[in-house]
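Shown next, in structure tokens, is the structure this report addresses.
And then chain A:
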Amino acid sequence: MVSLLELAEVTVRYGGLNAVDNVSLSVRPGEVCAVIGPNGAGKTTLFNVVTGNAQTTAGRILFRGEEIQRLSPHEIAARGVRRTFQLGALFGELTALENVLTGLHTEIESGLLGLLLGTRRARAAEKAASAEARQLLELMEIGHLADRPARELSGGQQRMVEIVRAVASKPRLLLLDEPAVGLAPPMRAHLESVIRSLAKERQTGILVIEHAIELVMNISDRVIVLNYGAKIADAPPAEARANKAVLEAYLGHG
Partner candidate 1 sequence: MSRDGRGESRRSAPAARPRSGRLIFWLVPLTLLPLPLFLNQYQQYVLNLILMYVPVGVGFNVVVGNLGQLAFSNVAFFGLGAYTAGILMAKLGLPWWATVLPAGIMGAAAGCAASVPALRGVRSFSLAIMTLAFGELMRWTYIRSEWLTGGSMGMAVPASDLLGWRLDLESHKFYVFLVLAVAVVIATDRLLRSRVGRAFMAIKDNEAAAAAMGVPTGRYYVLGLAWSGFVVGIGGSMYALLVGHLSPESFNLIELILEFAIIMVGGLGSLVGSVVGAVVITATPEIFSDFPGFEELIFGLLIVLVILVLPRGLASLLARLHPLFRDRYYESA
Partner candidate 2 sequence: MLMMMPQLVVSGISTGMLYAVVALSMTVVYKATTVVNFGHGDLVMAGAYAAFVFTAGIGLPFAPALVLALGTLFLFGLVMQRALIEPILTGPHLSLAMMALAVGNALRGAARVEWGNETLMLARPYPQTGFLLGPVVLTTDDIVISAVVLLLLLALFVVFHLSPLGKIVQAVFQTQRGAALVGINVRAFHGTMWGTGAALGAAGGALLALNTALTPDMGAWTLVRGFAAMTLGGFGSLYGAVVGGLLLGIMEKLLGFYVSTAFIDITAYVVTIVVLLVRPQGLFGRATGRSV
């Protein structure tokens, strides 16, 4: 089976430092891989090279067999890759609904002329997308926030909206950067079930950067541990937990 995402000896060098140091890994469709490591281990940089927000210094990145390390972010996204951002990147001026609709941008079929003339087809495409977005928010139990400007929402609510925005287009590969931060326990449980069902039912490959260990243990098929940019473990959760190098990384330098 062709892996969904494959990193082959990827290195990202900033100045004299390797933010990502010769990392190789692969993710299969339907697999949930947690990416953990101490602060500064290079986790977000890893995400950034996959999504095209950072350049690799060396190595290849393949998505569904195609090399993507030279593509621009929107080209990579158009191939079915979506992400959330560590510090949250909702569009503050838009409502929650409109934010989710930007996640559906690539799915809405509307030519410019049709839009301007207000053809039935263009309007229908937009209305369908609106309805779908609203429904998605309902499913995540935040439907009542749909028409509120994103900047008015609480941190946890914003996180949820950002996740909905990321999954709206049914991506093949989903990268979640600390999705559970600021979420109350019931929301976290909800998040876990969402991730699980996405992986199982839609065969979405999911990479999750997380610090919350129980979440990691609950949802991941595999745990990838980074330290100083290098991969020091890549194993099922129980194994990774017992790994000596991993323990040292966290306790020794933590």
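One rule holds in what follows: contacts are C-beta pairs under 8 Å (C-beta built on N, C-alpha and C of every residue); 3 or more make two chains touch, one makes a residue touch a chain; residues count from 1.
Selection criteria: all candidates are chains of the complex that A comes from, given by their letters.
Note that this is a predicted model, so its numbers are computed, not measured.
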If you apply the contact cut-off given up top, which option from 1 or 2 ends up touching chain A in the complex? 1
So in the complex, the part of chain A that touches candidate 1 is made up of which residues? 51-53, 72-74, 77-78, 82-83, 85, 89-95, 97-98, 101-106, 108, 110, 112, 115-116, 118, 122-123, 126-127, 129-131, 133-135, 138-139, 143-144, 146-147, 165, 169
